[in-house]
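With one protein chain withheld, the remaining protein chains of the complex are depicted in position.
Which chain is which? They are A and B, in the order written, and residues in each are numbered from 1.
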Amino acid sequence: MKDISSKVLEGDPRAIARLITLAENNDPVAASAMKDIHPHTGHAHVIGITGVMGSGKSTLISELTRVYRKQGKKVGIVAIDPTSPFSGGALLGDRIRMMELAMDEGVFIRSLGTRGMLGGLASAVYDVVEIFDASGKDVIFVETVGVGQAEVDIIKIADTTLVVMVPGLGDSIQTLKAGIMEIADIYVVNKADREGVEQTMAEVQSLVDISCSDKARKIPILQTVSKEKKGIVELVDEIEKHKKLLEKTKKFEAHRRIRYEAELVEIIRKRLMNLVFDESKFKDKVESLIDKISCKEVDPYTAADEILGKILK
Amino acid sequence: MFDKKELEKIKHGRKDWEKNCYLPHKKRHPERSKKFENLSWNEIKNLYTPGDIAHLDYIKDIGFPGEYPYLRGIHPTKYRGRLWTFRQFSGFGSAEETNRRYKYLLGHGETGLSVAFDYPTLYGYDADHPLARGEFGKCGVAVSSLKDMEILFSEIPIDKVTTSMTINGPAAIVWAFYIANAENRKIDRRIIGGTIQNDILKEYIAQKSFIFPPEPSMRLIVDTFEFGYKEVPRWNTISISGYHIREAGSTAVQELAFTVGDGVEYVKWAMKRGLNIDDFASRLSFFFNAHNDFFEEIAKYRAARRIWAKELKKLGAKKPRSLLMRFHTQTAGCSLTAQQPEINITRVTLQALAAVLGGTQSLHTNSMDEALALPSEKAVRIALRTQQIIAEESGVTGTVDPLGGSYYIEWLTDKMEEETYQYWDRVEKLGGVLPALEKGFYQREIAEAAYRYQKEIDENKRIIVGVNDYKMDEPIEIPILKMDEKGEERQINRLKKLRKDRNNTKVEKNLNALRKAAKSEANLMPFILDCVHSYATLGETCQVLRDVFGEYVEPAIY
Partner (left out) sequence: MERRIRVLVAKPGLDGHDRGAKIVARALRDAGMEVIYTGLHQTAEMIVETAIQEDVDVVGLSLLSGAHMTLFIDVTKLLKEKGMEDVLVVGGGIIPEEDAPKLKKAGVAGVFGPGTHCGDIVDFIKKNVKR
């Protein structure tokens, strides 16, 4: 679809939005357009933002965007919210906190539901990042769903990952030790005007001291009060410092590789799942196999062998 | 409250009654529902007896009207001495049209005025501001300057009748318009009476017509408390409101807990500034909703009085007048239907009766057409007559707190008070009112309750007559209020002329003085009055404060 992909490369908002939708819905048109735009990607700095609910991620992104915009950079923001496992629907509520950016031509915000995917991301996020990149965005923020032990997939896609915390959640830092706390390139203690900020800083600092004791780079911890625009410029500087470090140590390529691997895995996974469970060719076979498993005529492993065998033929 | 032996007898009597009378009957004739709940989803028993209120001490917990804890009323004579004020909330289009409506209402027996402003005014914008597009006069009267206030109250005796103004963000400025207008008519500010709603906390929680962030808003409010008790002593400088919280979907208990909680917060803020509680507390007033569950509403008002008296005593109030909770009530707008609008009259009657039996000082009854538009003359007249019938014909005004002592009502009053304190505990754990607000606690509770209520209606578990049962297909045949289409143009021209004719140097000087004062800790009322007297507009004055205080962006909670 030369039409839509060339429009995307020109930065046309409607084309960008439409291609994202097509990719999200696994529309065959999308695959063709994504092929066209891939050669034009690789310039944008992808910044992942994760953290507990209520840590002010969206407001923080809003303020960071403002600073980048002053520098003349174009910004894309992907905001991900959980899809209800029961209804399949979602309340995509991050955008509402970034309303002041709504009319800035140099900012594009897209909300995605996780649509069943675990890890804190949405399946389509790789496509969105590629589309934003190809359409000329210099900085891409990816805001993930809340936080937990499992929502760490952000590192697969981000060049720089920020983990955002709020004071007064002292216990949570202990429970977060494994997983979320390990993925940060930069820690941010937002709402730093709240009570308990010293304690939070101390806990994060001790974590950093332990985990970075043998490393070249000590993970920086910054304080911000995003509502009052405090600490934002310093945070942007720190992000830029990290970017320069990635360029210098050639880690950018390594990060990109991880992303492309994850993207490839995701595309294959989607295709396989689609093939097996949605397309009529195999769907009936799968249904009858599930029935057989239910009456113990066949076990799940044998059934899987059978399906995979048929596909690989 | 009862003799121990008597209670034992009653307890056994009840058990026997249940075994021999109630249960056998229920078996043959099942009850209409497995559970009966009120609008706070509290289960209601089939019968209440002295056993349910045995823990209460009449003197300590219930008492006498006009004495602590004021459960039975704040006045010893209540409606035997003076009826509640018939105060119909009203306003639309331009000041001229609303002035006519006020004269109509006063002519038909209304005893107090209440001003509804349009959205631009509520947000502190002049009628010609770009954001005012399409909104002029649609849900209230447009007031952009002192000139409009002069027209609004033209030929109305504001030295004899009190005026309530529903205005929050720019309340200080609109109050200044009123005071300035009175002074221009040679009426002393010391004798004018009325209320400004001026309750910013519930704006953040429910009504959403806030302008500035919490801290400067609270500063402005305490400025008005201080100016009020010193300069305009007959004025209620705040109407701490639960009406809007309820309209946004809260339960009755939440309405009670959040509202009285807000009240306590305001008192604490004023005391933090150094004001003496006994100086300003008697000028704090409240505003509640009158919703559908008849007995729950009555219990709510009674509980509110007792809780307020207790809390103010705890905070150190010494004068009895400081402990009195005076409140205005409005029947629930959200309970009215667009379908078969005439039956709204019945809803309003029941709700108004609950407010009266609960001891309201002032009452607004909604009109039947309000789910469709602003009230027509006929509709508002019927609403007014509803109050007059309750007052003159129903007989309920002959004794004070007629439902006091009812086992059900006293039990429910107590229960609602208990649940209020439970909510306050939760707010405390979140760090207090403002932190809880920032964390979205109130908004979340309200959104949950609203959704649950709507689901019950959608699933036909809760019947709304005319909407999900007793339906009919008929065209709506009641007259709908039409507004003067030329009103907006007239207003904008008036503004243009005003900006030309006034002394603009003076306006500039006064606005700058206000700007400087806003950055300091001075009380802003005198500065605002100067601006207003020189005919600075609402928008211009508000913009100065916007520049200094900033604008509030709400946390988005569904």
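Observations, loosely collected:
In this section, contacts are C-beta pairs under 8 Å (C-beta built on N, C-alpha and C of every residue); 3 or more make two chains touch, one makes a residue touch a chain.
Model, not experiment: these values are computed from the prediction.
The chain not shown here is touched by just one of B:53, B:122, B:161 or B:544, and that residue is B:122. Considering B:215, B:458 or B:508, the position touching the chain not shown turns out to be B:458 (whole complex).
In the complete complex, the residue from B:42, B:111, B:276 or B:337 that touches the missing chain is B:337. Across the interface with the omitted chain, chain A contributes residues 13-14, 17-18, 20-21, 24-26, 83-84, 86-93, 95-96, 99, 102-103, 108-111, 113, 115.
Although one chain is hidden here, its contacts on chain B can still be listed: residues 119-120, 122-123, 125, 131-135, 138-139, 207-209, 247-249, 334, 336-339, 371-374, 447, 450-451, 454, 457-458, 464, 466-468, 475-476, 480, 554, 556, 558.
The definition used in the following text is that only the chains that are shown with their structure count from here on.
Each chain gets one centre point, the mean of its Cα atoms, and the points for chain A and chain B are 46 Å apart.
Chain B contributes residues 431, 439-440, 553, 555-556, 558 to its touches with chain A in the complex. For chain A in complex with chain B, the residues that touch the partner chain are 54, 91, 93, 96-97, 99-100, 195.
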